[in-house]
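The complex is shown incomplete by one protein chain, all other protein chains being positioned as in the whole.
By letter and in written order, the chains are A, B and C; residue numbering begins at 1 in each of them.
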Amino acid sequence: MMDFNLTEDRRMLSDTLTRYLAEQYQIEHRNSVAYESPFHDPSKWTEMAELGIFSALANEADGGFGGAGPDIAVVFEALGNALNCEPALPLLMSSRLLSAARQDQATLLEGTAHYAVAIAEPDAPYDLLDITATANDDHRLSGRKTSVYGGNIADYFLVAAKAGDCLNLYQVQAADAEVIPYGLIDGGGAAEVLFDNTKAKLLIKNAQSALEDALDAGIIALCSEAVGMMDVTYQITVNYLKQRKQFGRPIGSFQVLQHRAVDMLTEIEQSRSITIKAASELKGPNASRYASMAKNMIGRSARLIAEEAIQMHGGIAMTWEYAISHYAKRLIMIDHQLGDTDFHLNRVIGMLNTA
Amino acid sequence: MMDFNLTEDRRMLSDTLTRYLAEQYQIEHRNSVAYESPFHDPSKWTEMAELGIFSALANEADGGFGGAGPDIAVVFEALGNALNCEPALPLLMSSRLLSAARQDQATLLEGTAHYAVAIAEPDAPYDLLDITATANDDHRLSGRKTSVYGGNIADYFLVAAKAGDCLNLYQVQAADAEVIPYGLIDGGGAAEVLFDNTKAKLLIKNAQSALEDALDAGIIALCSEAVGMMDVTYQITVNYLKQRKQFGRPIGSFQVLQHRAVDMLTEIEQSRSITIKAASELKGPNASRYASMAKNMIGRSARLIAEEAIQMHGGIAMTWEYAISHYAKRLIMIDHQLGDTDFHLNRVIGMLNTA
Amino acid sequence: MDLNYSATELAFQSEVRSFLADNLPNHIASAVRNGDGLTKAMMDEWHRVLNKKGWLATTWPKEFGGPGWTPVQKHIFEEENCRAYAPRVVPFGVNMLGPVLHKFGTKEQQDTILPRILSGEDWWCQGYSEPGAGSDLASLKTQAERVGDHYVINGQKTWTTLGQHANKIFCLVRTSTEGKPQQGISFVLVDLDTPGIEIRPIRLIEGGHEVNEVFFTDVQVPVANLVGEENKGWTIAKYLLSHERTGIAGVGFSMQTLEEVKTIATKIKRGTKRLIDDPLFAARLAEVEIDLEAMKITNLRMLFRAQERGAPGPETSILKIKGTVINQELRDLARRALGPLAAPFPGHLGEGNILFGPPDTAFNAARYFNNRKTSIFGGSNEIQRNILTKTILEL
Partner (left out) sequence: MDLNYSATELAFQSEVRSFLADNLPNHIASAVRNGDGLTKAMMDEWHRVLNKKGWLATTWPKEFGGPGWTPVQKHIFEEENCRAYAPRVVPFGVNMLGPVLHKFGTKEQQDTILPRILSGEDWWCQGYSEPGAGSDLASLKTQAERVGDHYVINGQKTWTTLGQHANKIFCLVRTSTEGKPQQGISFVLVDLDTPGIEIRPIRLIEGGHEVNEVFFTDVQVPVANLVGEENKGWTIAKYLLSHERTGIAGVGFSMQTLEEVKTIATKIKRGTKRLIDDPLFAARLAEVEIDLEAMKITNLRMLFRAQERGAPGPETSILKIKGTVINQELRDLARRALGPLAAPFPGHLGEGNILFGPPDTAFNAARYFNNRKTSIFGGSNEIQRNILTKTILEL
């Protein structure tokens, strides 16, 4: 039966995480860790693992208690609300890949081992088909992976590379690769990872569909995070409209800003809808199509929300001190992760008549 | 020296035509002829020819006294202001083609013979390269031409058709072709023209560049017409905003409508600019590039102006009785003539790096 | 969270689907599909078919003869109707006056009027808007002066949809000029045969006739035709506006239009290439398709919320705004896909008996123009934004 309410379990999960972040990980703390190495807070990471947040991202067979689309959505929406910069996305995607590889992931979900997923390359930013990193017959890897999120603190890399025509998944110990860590303009850390005849372990032969599942799940996470961020950005903006006075009246009394705020609300509702849809389709035959739809729409709406929030605030939102500037950066830069607006529009076009 | 004023000659031409249309061809008269066969007013057509309006579209060598881009712009902007439905576009394009073919065009400019240009086909609506109408060795034509503007009253058709790989221009007597006349949703007349081994006269062998010039000139005419229509549409809308009251105040006092009116004004100014540019480049090496830029922008702005004018008026602009509805129809349907927004955007993309 | 229909709902969906397959006449579905406008005869015919099945008055409570459906059932019914290209039921009697009489009518009004709505004996139309009172309905001026046991009505109504087919009209009229403008308005029922009424057609932008002006000159209406209390008509008007808003997103219509655009773009060629393979056209289409996919869920979420709360909230204005934008964008694509083939005036077609575009597309440009009304009528999108500003943003 059609039901848009969260299940009791998920509501509790959401409440737990939201409460934890509100008490322990407010925006000031976030900003104090997000832009300096290691670009997150290791002790809070451990606490979040202990709360079971990460276990909610994996299914029971793999030691978790969730792992379905709506579980992912609930966790990442709460993280987005708080603009959290912990590397939960690489954890989620690693979990999906380790599940597919039937590897134990206890240390991952406990938060004691960091995994990062190395797919993108400078000339293959979004499309698996463009990957050129290679593995030889001895499973030694060569190539460069770019923007490996969480790569700055990873113990292991899960690497997509080609052995002949076959796209496989390998595991590499971080110590064996050349890792160039850096911080991101929207907070959090990443790395360039270079392989030069680097030894690796083959995890999955012909990993195309496992990688697609990890990407679909990652996209749902990003879209949910964006919805969480858009909600907060919108609320702060509307509150500002009520309080800020110009020309002797609250700027929220200007009809132009009112209607633009309504348009923000509309796009947020639409973004929430398509994300719900994509989450419900994860693992199904149309998972990638709906994931692409969601990521395309988020690309458009996140930009609208970020730019309008700044414009309607005026100068104050251009400052580092004001939370909106950080939400806006993350909302914009999410388009650079796991495929941008146009990439996903092209994917939807490719699937235009197949659905 | 940079100068955006009209020359004295062109100002007089513009004044003459504007005055004539204001006195002799007001919107009520236009609407009474535009939607019933022959979809224009033959006696006014003759008067306009006598005023020398059409001679301004040809150069001196061909019996006119104009024919440059800005001449075309001046005439069609005035026609657009008045939403005139006389077949001046086919006349202009025919004149360009007859000039290229070194044919006498006295009867054309005098308004005594009607020519129509038959280029588009059902599967080749915009691109010369797609044309499939054929001519055999005896210059007999076969094929179907669609949306031949002014074709309903034409004495002659100037037809683009292929002889082998070569795109030629032919002249056909209307009586020799099958002509299916009809009126257009935005007023004025056209025809489907069918050729079946129809006898024709070869005017230009390898007519690609002559056809491109005729199309470029036609595009400048359409863009100028659109600018003229947008000006009037905008003025009527702003006046309505001042007069119409809702909730006890003029609707023009609502900031949302004010800002949207400003955006209309901005796009009209931009459209005027790109049309001036295209007109000044006609016959030059970049003529087609700037014509395409202008037609693309007009496609976007004309839709914005038409839709916003209707929306800001409300129901009244949805009625046949109110002039805006007719301006809006023509503004929208101009996108269906000589290449639409996307067609011309694609052409600009094709020339992206060549300019 | 579960986006799927229950087994019962799925069974209902099948039932509706086979009913439509068996009972929707082809000539009617085809008129809906090609946009050529339905005749009065077709509308009457479909009205009778639905009434016979008991599925005409889907918004009516069971005690008045409604089927007693849940909001989800109503949604499924609408969805299936759109899928089958069934006509929309003419709403003025069944979906507007009906619910008003249920709530505000006297027993006698209910007993005499409701059956005639169901049977189709009466065709009602709506007299709300006036030339000077569109979005600002409360400023209406049509006057009803009480003289004995009659009101004498003078004034003018406009935008009266399908009034040319109607024999009855319900009107908002001014019975008092005291207090706020909203306070002196009454809701009365008028027989269109009453002397002093003149109906004049309004020709619309695309040339069609679907709305009218209605002029009242000393029209005598029995006081018994008042619905609810005198001077309390505004309450009824507001009730009607908020009462029945499922379907306001027009998701079904947009799905029809999306299919239409895909069909056209597959058939129309630019040279040897199908239009749908043009990257720019495909991108525009895919973007609206994504918006529509989202709107399906937004629509269901609002429906679900309405079901939980028992009434739709002001968020339904979002459905109106975005729903019309999506449909208008699709209508734009349908028109532009046809290129020059969209140019003929439909009234002039057929003269040479030649097919101008793919089948069922002759009215595409006309439909684009006609469809601009959807963001104006029923509370313009600007009014909807004002409503959201007050109710949700609280600005």
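Following the convention adopted for this analysis, a residue touches a chain if its C-beta (ideal position, glycine included) is under 8 Å from a C-beta of that chain, and two chains touch if they have at least 3 such contacts.
This is a predicted model, so every value here is computed, not measured.
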Left-out chain, listing which of the shown chains it touches: A, B, C
Contact with the hidden chain (one of A:D3, A:E50 or A:D127): A:D127
Touch with the omitted chain, as defined above, among A:P42, A:G314 or A:G350: A:G314
For subunit C, residues in touch with the removed chain: 279-280, 283
Where the unshown chain meets subunit B, residue by residue: 1-7, 10, 70, 238, 241-242, 250, 252-253, 255, 258-259, 261-263, 265-266, 269-271, 273-274, 276-277, 279-280, 290, 293, 296-297, 345-346, 348-349, 352-353
Missing-partner contacts on subunit A, residue numbers: 35, 120, 122-127, 129-130, 146-147, 180-186, 190, 192, 245-248, 254, 256-257, 303, 307, 310-311, 314-315, 317-321, 325, 328-329, 332-333, 335-337, 340-342, 345-346
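We take it that only the chains that are shown with their structure count from here on.
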Relative to subunit B, chain with the most remote C-alpha centre: A
Core chain by centroid distance, with centroids computed from Cα atoms only: C
Where subunit B and subunit C are represented by their mean Cα positions, the distance between them in whole Å: 37
Set of subunit A residues in contact with two or more other chains: 255, 258-259
Where subunit C touches two or more other chains, by residue: 382, 385
